[in-house]
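Note that this complex is displayed minus one protein chain, with the remaining chains in position.
Then we have chain A:
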Amino acid sequence: MNLYETNKKMLTKRIIPCLDIKDGRTVKGVNFLELKDAGDPVELAKKYAVTGADELVFLDISATEERRKTLLELVRKVAATINIPFTVGGGISSVADVDLLLRNGADKVSINSSAVKNPDLINEIAKKYGSQCTVVAIDAKQIDGEWMVHLVGGKVATELSLFDWALEVEKRGAGEILFTSMNNDGTKNGFANGALAKLSELVNIPIIASGGAGSMEHFADTFIKGKADAALAASVFHYNEIEIPKLKHYLKQQNIAIRI
């Protein structure tokens, strides 16, 4: 099969903007001049959906007691407005949390620290709602050559190896892994393609690459060299450094299967 044919009819690689949410508002600075209120996650989500994002991730980083209620209202508004799938993560620690998010219109939930603390939570979510909505986010840092899982946004080290943990979350029913390299995150020097490729060959569920996006070439690299199924980024999209239509056009030119 030649490249053109493989490109023509197959599952496409996904481009996923990530929105950090605090008390119902987007956190990272956003400079879309055409948006009346760039801090409004719904307006931003709509813009991304229209310009060709394949999925969205909302990461709730607020810490107040009122947070859950605000988040649920937001999830509802996003689900009512956009017609592409979206994942919600941050602070999910029980099946009851998941139930509320899904019932308000989230398509998938992403769990991170709570899965490490209570791995059975993965089984419980997958059993009740299916693997298709169970995303396990893994933050890992390479220390002395070893990729180790970290918690609380990379601040707390664990004894878990990235690859052992990935195999375990797959076995427990995760439908997808969102892997963020703490070494690459914020550098804009590209994704952790070595670890990504190893991860992608080790497990048989989709891998979302996260951390390090700085240029359009980085996205091509993570799909080709990193064998990622999807690539997630925040600031390069929010600051309009990379426009999604241009990025997708570029990737298609590189013979990467992309939805345009």
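The rule we apply is simple: a residue touches a chain if its C-beta (ideal position, glycine included) is under 8 Å from a C-beta of that chain, and two chains touch if they have at least 3 such contacts; residues count from 1.
By definition in this document, contacts and distances are computed from a predicted model.
Enquirer: According to its UniProt entry, is the unseen chain "Lactate utilization protein B/C", "NADH-quinone oxidoreductase subunit J", "Imidazole glycerol phosphate synthase subunit HisH" or "Heme exporter protein B"?
Expert: Answer from the record: the omitted chain is "Imidazole glycerol phosphate synthase subunit HisH".
Enquirer: Which residue among A:20, A:54, A:139 or A:185 touches the omitted chain?
Expert: Counting the whole complex, the residue in contact with the absent chain is A:54.
Enquirer: Just to verify: which one of A:39, A:85 or A:154 makes contact with the chain not shown?
Expert: Within the whole complex, the residue contacting the unshown chain is A:85.
Enquirer: May I ask which residue of A:57, A:102, A:149 or A:234 touches the chain that does not appear here?
Expert: A:102
Enquirer: Who touches the missing chain here, A:24, A:41, A:89 or A:175?
Expert: Of the candidates A:24, A:41, A:89 or A:175, A:175 is in touch with the missing chain.
Enquirer: For chain A, which residues reach the chain that was dropped from this view?
Expert: These residues of chain A touch the chain that is not shown: 8-14, 49, 54-55, 76, 79-80, 83-85, 102-107, 127-133, 175-176, 204-206, 229-230, 259.
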